[in-house]
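Missing here: one protein chain of the complex. Every other protein chain is in place.
Naming follows writing order (A, B and C), and every chain is counted from residue 1.
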Amino acid sequence: MRLESRHWVFLGLFLVILLSMLLQIDLGVKVSQDTQRMHDYIENLPPGSVLMLSFDHEASSLPEIRPLALAVLRHAFANGHKLIGVALLAEGTGIGYRLMEQVGKEYGKVYGEDYAFLGFKPQYIAAMLSMGESIRQTFPEDYLGRPYDDLPMLAGITNYEQVDGVISIADGSLTTHWVEYAGNQYGVRVSAAVAAAMVTTYDPYLASGQMHAMIGGLRGAAEYEQLIHRGGSGLRGMLAQTAAHVYVILMIIAGNVVYFLNRKKGRKR
Amino acid sequence: MDIGTIVAGILTLAILTFLYRDNPIYKMAESILIGVAIGYILVITWTNSLMALLFKPLFGAGEGWLLVPLLLGLMMFGRLFKKTSLLSRIPIGVLIGSGAGVAIPAMLEARTLRQLSATVSPVIADGSLDISMLVILVGVLSTLIYFYFSREQVGWWGKTAKLGTYFLMIFFGTTFGYTVMSRMSTFIGRMEFLLTDFLRIIN
Amino acid sequence: MRRRIPQLICGLFGLVVFLCYFSSHPTARSIYLTVTLDYWQIIFAFTLIVGAISFVRVNLRGIERGEDRSYRIASLVGVITMPLLALIWGLKGGSPFMWVFENIQVPMQSTVFALLAFFVASASYRGFRARSMQAAILLGAALLMLIARSTIGDMLWARIPEAAEWVRTTPAMSARRAILIGIGLGSLTTSVRVLIGIERTWLGGEK
Partner (left out) sequence: MPLLVLVNIIATGTPWFDTGKLPILIAAIIAIGIVLIATYHRRSRERFQLRKIAGLEAVEEAIGRATEMARPLLYTPGWGGDIQRPTTIASMNILSHVAARAARYDCQLVYPTHDPVIMSVAQEVVKESYVQEGLADRFNEDNIRYVSSSQFGYAAAVEGLITRLEPASIFLLGTFEAESLIMAETGNFVGAIQIAGTDSTIQLSFFIVACDYTLIGEELFAASGYLSGDQSILASVRAQDMMKLIIMVLLLIAVIWASFAPDSTWWRF
């Protein structure tokens, strides 16, 4: 077994993350204004409000998306809201269903009465607009193949008018379309839970008020978990996150130390 | 533990072995991934594009105009045989042409004009110098000069272009540093799966 | 002829889409969207089938030659199994097709993505050496950002995050603007060449 320098770098990172995860220390985080706003929004909705969660992400960003989605789902279920799940990217479909089912079980919620998952619809812009006219026509049956009308919680929900808010859970630009089509044209309140890399993209929408609230990245998830007093992978990941960060800084410094030492040696020769 | 978690756990470990070096376990996982991913996209494209956009409206609702994209699509099959392979140039021409038609105004609007107008801001406001605005102006101009190809980079022009490269480096360093966080979280997420769901070391 | 016809069609579609961009009239919008959404997707779908066939062909030839037989068979099984599963049991939640996607494809994809954490570390070790002024600036900017984004930034000096934010939104952003303007211009002239028919590389040869 021949190890090169890169193997040592890899091994170091692996150990740093492994150890900091095994320690299971919750580093407290300072809650940002954005996260507080999202929390207050869901907290202040009257129980029984209808929220639509749209899983607009691909499977590979799951590590970042999952803690965000779980935190929001837990908060919404704990406050007794009714949830409609949809997916506008194919890969979000199975994931969305599984997450809702998992958290639904935690809170003793019943499928069809407290929450429903309608599944995937291609052509997201068309889907967003057509839900503004009729959700039933857009999704005649749910993800499991049951007719729309067989799900008691959906009775009386025709379009966005009966929905108190949409939360787009996204790793890309789909949230823009929610804002521009569902939000601007049908007046539904759009919020978002997005990957950290997208936060700066959506800041202008938040500032202009076109988007109601937003949380972003693992850090956002950790803050949210702190607010709802329910630790999750967001908070658990913060120590590992910080440790990995410090590790990368050390690697950059180590690289330079090695470089300048070698240069010195080279000169002496 | 359900069988899905076991399969997912084993495959996760198989991919991670690449970090040591290429090996038969990784190679097998990679081959399965590529195969399954092609199978998946075939099914999804069949249902979401061909059935939903083409066959259902064409044969179900009789929307005759769809014969045009159907024909264009079928021409792509020409590639499968030597004699007909030239036919595929027509649908490719449609893609490239319409792509260019979209790109001209879109690039002007989003990439050029909007970036330009976002840069315009008073450098001297209320009699005092706005240093940030001045930095932005100098940064944009010097970097544009770096990208100017029709003049040798010598003299003051060369020095300005060099200043542009400094701005570029600040941007690259910043972006790298800014992105590290999200890259780390993807691995932390996988570790979380391994440690809680698969190995059940932490809960 | 063999180049003329595709080129004409290319220019025609380009011109129509270009002109439709400047109109909000329903007909123009629908032409624009039909071409850029429906046509693009449908042509892609057919080409995907061609791509899959060529993938199968290449692997079958490899198997015949006896190269990497077991790996190639594994790939082919994947390509064939997914459509079969979908055909027999459908795509609904809990179907075997979704099971394979969720328990085989998704975990592997996310793990490949997760490899990036390690590659970021090895690139940091190797790629940030202060060999020149430019490299030193690159290094400094990256370090500043890393320190500011982790909790140690606050601990060292409360104004570090502020400084990092200024660097990110001021000098760094100005360079990004210039890059975007440049890319915009490059894309623009390339597209104009396509439209007026002097960009022909994509056509390949006469034969």
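Worth pointing out:
Criterion: a residue touches a chain if its C-beta (ideal position, glycine included) is under 8 Å from a C-beta of that chain, and two chains touch if they have at least 3 such contacts.
Just so it is clear, the structure is predicted and the values come from calculations on it, not from any experiment.
Contacts of the undisplayed chain with visible chains (whole complex): A, B, C. Among C:Ala130, C:Ile160 or C:Ile183, only C:Ile183 touches the chain that is left out of the view.
Although one chain is not drawn, the whole complex shows that of B:Val7, B:Ile25 or B:Leu137 it is B:Leu137 that touches it. For subunit C, the list of residues touching the undisplayed chain reads 18, 21-26, 28-30, 33-34, 37-38, 40, 43-44, 47-48, 50-52, 54-55, 58, 61, 105, 108-110, 112-113, 115-116, 119-120, 122-124, 126-128, 138, 176, 179-183, 185-196, 198-199, 201-205, 207.
Seen across the whole complex, the unshown chain contacts subunit A at 6, 58, 60, 125-126, 129-130, 133, 185, 197.
Mapped onto subunit B, the footprint of the missing chain covers residues 15, 18, 21-22, 26-27, 30, 33-34, 37-38, 40-41, 57, 63, 65, 76, 79, 88-89, 92, 95-96, 98-100, 102-105, 107-109, 112-114, 116-117, 119-125, 133, 137, 140-141, 144-145, 147-153, 168-169, 171-176, 179, 183.
By definition in this document, only the chains that are shown with their structure count from here on.
The interface with the greater number of C-beta contacts, when A-C is set against B-C, is B-C.
Centre-to-centre spacing of subunit A and subunit C amounts to 22 Å, using the average Cα coordinate of each chain. Our note on geometry: subunit B versus subunit C, Cα centroid distance of 3 Å, whole angstroms. Residues of subunit A found to touch two or more other chains are 10, 17, 60-63, 123, 241, 244-245, 248. In subunit B, the residues that reach two or more other chains under the touch definition are 19, 49, 53, 180-181, 184, 186-190. Of all residues in subunit A, those touching subunit C in their complex are 5-6, 9-10, 12-14, 17, 27, 59-63, 91, 93-95, 97-98, 117, 119, 123, 143-145, 241-242, 244-249, 251-252, 254-256, 259. Only residues 7, 10, 17-18, 21-22, 24, 60-64, 66-67, 90, 122-123, 195-197, 217-219, 233, 236-237, 240-241, 244-245, 248 of subunit A touch subunit B when the two sit together in their complex.
Remark: subunit C residues 2-3, 5-7, 9-18, 21-22, 35-36, 38-50, 52-53, 55, 68, 70-72, 74-83, 86, 91, 97, 99-118, 120, 124, 133-135, 137-146, 149, 166-168, 170-185, 187-188, 190-192, 194-195, 202-204 touch subunit B in the complex.
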